[in-house]
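The other protein chains are all here in position, but one chain of the complex has been omitted.
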Amino acid sequence: MISKTPLGGNFFEDFKLGQKFAHGAPRTITEGDASLYIALTGSRFALNSAATVAREAGFNRIPLDNLLVFHIAFGKTVNDISLNAIANLGYAELKFCAPCYAGDTLEVCSQVIGTKANSNGLSGIVYVHSQAFNQNHELVVSWKRWVMVNCHQPLSERPEPELPSLNRVLGVKSLWIPDELTFNHWRDNVSDHQLTANQLKSGQWLDHRDGMTLNDSDHSLATRLYQNNAQVHFDAHKMRNSRHGQRLIYGGHVISVARALSYNGLGNAIWFAGINGGSHCNPCFAGDTLYAASQIMVVEELDTARNLSAVRLRTFAFKNAVMQELQPFYDEQDGRLKYHPQVVLDLDYWVFMPTQIASDA
Amino acid sequence: MISKTPLGGNFFEDFKLGQKFAHGAPRTITEGDASLYIALTGSRFALNSAATVAREAGFNRIPLDNLLVFHIAFGKTVNDISLNAIANLGYAELKFCAPCYAGDTLEVCSQVIGTKANSNGLSGIVYVHSQAFNQNHELVVSWKRWVMVNCHQPLSERPEPELPSLNRVLGVKSLWIPDELTFNHWRDNVSDHQLTANQLKSGQWLDHRDGMTLNDSDHSLATRLYQNNAQVHFDAHKMRNSRHGQRLIYGGHVISVARALSYNGLGNAIWFAGINGGSHCNPCFAGDTLYAASQIMVVEELDTARNLSAVRLRTFAFKNAVMQELQPFYDEQDGRLKYHPQVVLDLDYWVFMPTQIASDA
Partner (left out) sequence: MISKTPLGGNFFEDFKLGQKFAHGAPRTITEGDASLYIALTGSRFALNSAATVAREAGFNRIPLDNLLVFHIAFGKTVNDISLNAIANLGYAELKFCAPCYAGDTLEVCSQVIGTKANSNGLSGIVYVHSQAFNQNHELVVSWKRWVMVNCHQPLSERPEPELPSLNRVLGVKSLWIPDELTFNHWRDNVSDHQLTANQLKSGQWLDHRDGMTLNDSDHSLATRLYQNNAQVHFDAHKMRNSRHGQRLIYGGHVISVARALSYNGLGNAIWFAGINGGSHCNPCFAGDTLYAASQIMVVEELDTARNLSAVRLRTFAFKNAVMQELQPFYDEQDGRLKYHPQVVLDLDYWVFMPTQIASDA
């Protein structure tokens, strides 16, 4: 039984455990979307940039950037899930399960896996599991997220919370490796001679150095490209009366810009395999300049025959200041992280990298 | 005999009844243009978004959005017709006559069908009939428009006006239905479970709710994409000394944003069939936030075997205020409409919609 969302979206009371949504506006992703993604983010990762490099890595064609795929899939869920959201609270268990190519069509569905009313009775948290499938009904990307959603009217009684069990980290063995992917023929220069997995050490920090100033057109072009219709990103007239007084930049744009900045140092972080968790710690506005830094969490050789290692990274994006001015990015108080107000993103994710450069072997 | 337009464009005196123009810069429309159109407008109509949905509607591939096709075709006419225009006064009899696909090349020609000097002798109205053909010489879109054009020098005598006869409304039977188009397999969810024709009532109003703030880059990217070279949209230095003190947003961008906003409520208004008439009631500038509302004018079942109805809509776009603050959008004084100064578009057009959802039948 598929739920129908009324115009104006669902409120907290409308969500029921087990409820299913078949989201609207399926989307064929094209080379045009891929070009725009480069123009909007400045991404330089070689696998998504050049057909020659993609072939050397085992693919017949350029696989689309996994984050572009995710943002488009995510955008589909907004109308049913988060049109009345106050805040996007977190992600878990985001896993890419198939390469996506120009010409593939995504259709996305979600199921409610948890609900929890807030004590004020004015809002609650909704947990959903979303899945994007291609035209061959193959699962392309799967993720869980939780959002705080307004109530339609104050709750007269507070229903029993129903909480899903979520993994804090995707086990490295559970990550999906594309059949075709190999780093046996990876060339040192295509990623500007950057670090390979065997040169990384757990705990090590990388300052990605470059800055990127976000313009109003950039973030709204990106968010419209993803057909994400959350009003907070587009309607400056209405947002003038909000707490922030202006449009909020879509958090996914911040993730993509941070990932693009991470090329300096992590140019060999070729395959974005999944997200363990992420926080949009503080809001971003047009005019802000983003910087990024990453900490290496885990380095694990996954497949010797393919010269392939998994690396768990924690990338922070921060604004209008360089790394040295802000660190430490957060305090831990009573087991909760309290972020520096200029930190805007804390993203914990897995990438696949060449273990080493074959010619250096 | 094809007329040659000098650098700097034609003035009112240069236009003669029956005169023909073969416009420059033919254009192949690509998937890249389609991606940009989504990024610039946020359009979510499923037929133009997903190859799977297009196939379910009878097409082999995604047909390009008809408004993208129109804006590109329109852009071609500017150099010969409206480079010295003061105002774009109106449209009539705009009809789409063939689907256009990525890879198709449009070539556009126009003929002067009327002229009328203004009483001040400084300008006049030029009526043209324009037609865009694809590479197989099939007519893709045809329309009439009239523009007020400056005179080169004050007219010594005022020539006899020559006025074309124009239909105020395209007869529903004269609309062109793509051979392949069918709504027999239309799925409820791909348009977010929105209204079908049999749920609409003549006279009914729909508030499309969402707002879209227009940025300088958005509208100038759109207008350049259409290769429309009207200077009022691009040259802020010159426009600083104009009545408005700044660049004007291309009216076609306003039409497209209003159409994209209308997805909330009219997500099933799948095929944009033609325009009866339209007014750019007031100018739009960067920073303005657009909203839209539509009135249902006529609902007529056109083809039962294809589950297809024609719906005549009147969509208003307005800025920096919600519907309730502005209605009524216009006064009628002495038979002329006088619009609220925040109303920027009054568009009267035909769409094709599913009569009902087959599974609900």
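Which chain is which? They are A and B, in the order written, and residues in each are numbered from 1.
Heads up, the rule we're going with is that a residue touches a chain if its C-beta (ideal position, glycine included) is under 8 Å from a C-beta of that chain, and two chains touch if they have at least 3 such contacts.
All figures in this text were calculated on a predicted structure; none of them were measured in a lab.
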| item | value |
| --- | --- |
| Identified contact with the non-displayed chain, of B:Lys95, B:His185 or B:Arg224 | B:Arg224 |
| Touch criterion as defined above, residue of A:Leu40, A:Leu83 or A:Val344 at the omitted chain | A:Leu40 |
| Interface with the undisplayed chain - residues on subunit B | 2, 4-5, 7-8, 22-28, 30-33, 35-36, 79-80, 103, 105, 107, 135, 215-217, 220-222, 224-225, 227, 229, 231, 234-238, 247 |
| For subunit A, residues in touch with the removed chain | 30-36, 38-46, 49-53, 62, 188-194, 209-213, 215-218, 221, 264-265, 267, 287, 289, 320-321 |
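Assume only the chains that are shown with their structure count from here on.
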| item | value |
| --- | --- |
| Chain centre separation (subunit A, subunit B; CA means) in Å | 37 |
